[in-house]
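Missing here is one protein chain; the remaining ones are kept as they sit in the complex.
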Amino acid sequence: MFEPPYTRTRAANERLRAHECDACGWVSFPEQPQFCKRCGVDASWSETRLHPRGTVRSYVVQQRLPEEFETPLPLAVMDMPQEESGEPARVYGLFTETDPADIEIGMEAEGVFRRVFDVAGLPIHSFKFTRPRGDRL
Amino acid sequence: MAGILGYGAYIPLYRIERSRIAEQYGDYAGDGETAVPGHDEDTTTMAVEAATDALTQASTDGDQIDAVFAATTSDPFVERGVAAHVAHAVGAGRDTRVGDFQGSARAGTNALLAARDALSTDADTVLVVGSDALSAPAGSAAERTAGAGAGALVFGEGDAVAALTDSGVATTGFVGRFATHEDVTDGDGRFNRERYLDAVEIAVGHLGDDSFTHAVFPAHDGGWGRKASDALGLDATLVSTFPEVGYTAAAGVFLDTAAALDTAKAGESVLLAGYGPGGCDALRIERRTAETPEMTTDEYIQSSEQLPYGKHRQFRTWGGN
Partner (left out) sequence: MSSETDVAVVGAGMIDFGELFEQSIDDMLAAAFRDCLDDVDKGMSPADVDAAWFGTIDIADNASSGLGLSHPTGLFEMPVTRVENACATGSSAFRSAVESVRAGNTDVALVAGAEKMRDSAAGLIEGAALDQVWRGRGVTMPAFFGLRATRHMEEYGTTREQIAKISVKNHENGAKYPHAHYRFTCDVDDVVDSPQVTYPLNLYDCCPVTDGAAATLVVSEDVVDEFTDDPIWVAGSGLSVDSFERGNDESLVGFPATEQAAGQAYEQAGITADDIDVAEVHDCFTITELVTYEDLGFCEKGDGGAFIDSGEPLLDGETPVNPSGGLLAKGHPIGATGVAQVNEIYEQLRGEAGAVQADNDPEYGLQHNIGIGRNATGSVSCVNILSRQR
């Protein structure tokens, strides 16, 4: 987080800050709000926040990854809704603490605040996904 | 008097039976379980999870927070802090005051008292978190109970679910158990317990009202709470997360309090004795409603997954815990 890229993206990473295109409603996350990636307009943008509970659109379970990853590692394409209203953002979601057998398309997964990796020993924090804790009682 | 608008707990999913740790070394197999942080959890992440629960119950947005105080004994960094990072994650503004309380499990109650004082000076809304992921060398006695968890309280004006109504302090300077980043030294248990009971009695003695329905005595020894209760002649329900979570130092102050608040009815009161190197703070917390957060402490305890010993060591190493 002392490095410029992680300082620039910290609000997106930690607070799920996103931007909605005023022209077409597309949600820019985690990208910077510049030209809209859907309608192509040099748009004006409204700041918005994503809700940390998304829906799995597709997923895989990775078995072979560098040592710093815990495997098997489920990875999904998630739709994350905005806190208020509007379209969801479509993002990659890394899973944590979830048995691959418990994942299916269409399920809701909860975003939990985790250490994603370290830069020179400093943790970079953001959200990973997991089967909701309340479902594990 | 300081109103509590919300509180929350967080306990990692993973647990290990203490007997499973003991049997690795042919040691006596004690009862209970210990919470183990996941490989991607640390004091900051757990604090944020607990804070989120508390802020939700308090119906408080991050940008309403005037101060964030964080207590821990297991910050792996000498220079970095925790409170400012929790503040950022929960959406607190740039004018939010922060304070880090470390160096003793008593940092938990130190932070709570600082929050109370802030409310009477420059703050309307204060978030206080305690978070710990204790480390202990493989094979050490401390390893079996080196737990992890976090808790949070939101103080402010409005519909309080509880209130911090009184406090008493005993700063003795006595150390007892102490720890470096690498190791834990327990010292003479019976001697330490005597000094502990002495400090608790002094601190509680400063409280105006000594009738409680619930009492919490977070300590690294699961038996000390009962001794303290007896010494004080209390007729209160003892609440402790030690049997299921292990010792969680400064976080234990918040976890045990949350567990007590979960079961206390409106009008009932909780004695919190926060003890660590240096002394003891005694706090009186009164329940105003019976409202609990979305996940109770017991629900965090009940939702769990057991780890084998090797995996538990790997997770502690990965997370720097």
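A and B label the chains in the order they appear, each numbered from 1.
Everything below uses one rule, namely that contacts are C-beta pairs under 8 Å (C-beta built on N, C-alpha and C of every residue); 3 or more make two chains touch, one makes a residue touch a chain.
Just so you know, these numbers come straight off a predicted model, no measurement behind them.
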| item | value |
| --- | --- |
| Left-out chain, listing which of the shown chains it touches | A |
| Listed residues A:15, A:57 or A:136, member touching the removed chain | A:57 |
| Hidden partner interface residues of chain A, rising order | 6, 9, 12-13, 26, 29-31, 37-38, 57-66, 68-69, 72-73, 75-77, 87, 90-92, 94, 100, 105, 116-117, 119, 124, 126 |
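Just so we're on the same page, only the chains that are shown with their structure count from here on.
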| item | value |
| --- | --- |
| Centre-of-Cα separation between chain B and chain A, whole angstrom | 30 |
| Contact footprint of chain B on chain A as seen in their complex | 10, 14-15, 70, 96-97, 112-116, 122-123, 125, 128, 133-134, 136-137 |
| Contacting residues of chain B [partner chain A, same complex] | 13-14, 38-42, 44-45, 48-49, 52, 62, 80, 85, 88-89, 91, 294-295, 299-300, 302-305, 319 |
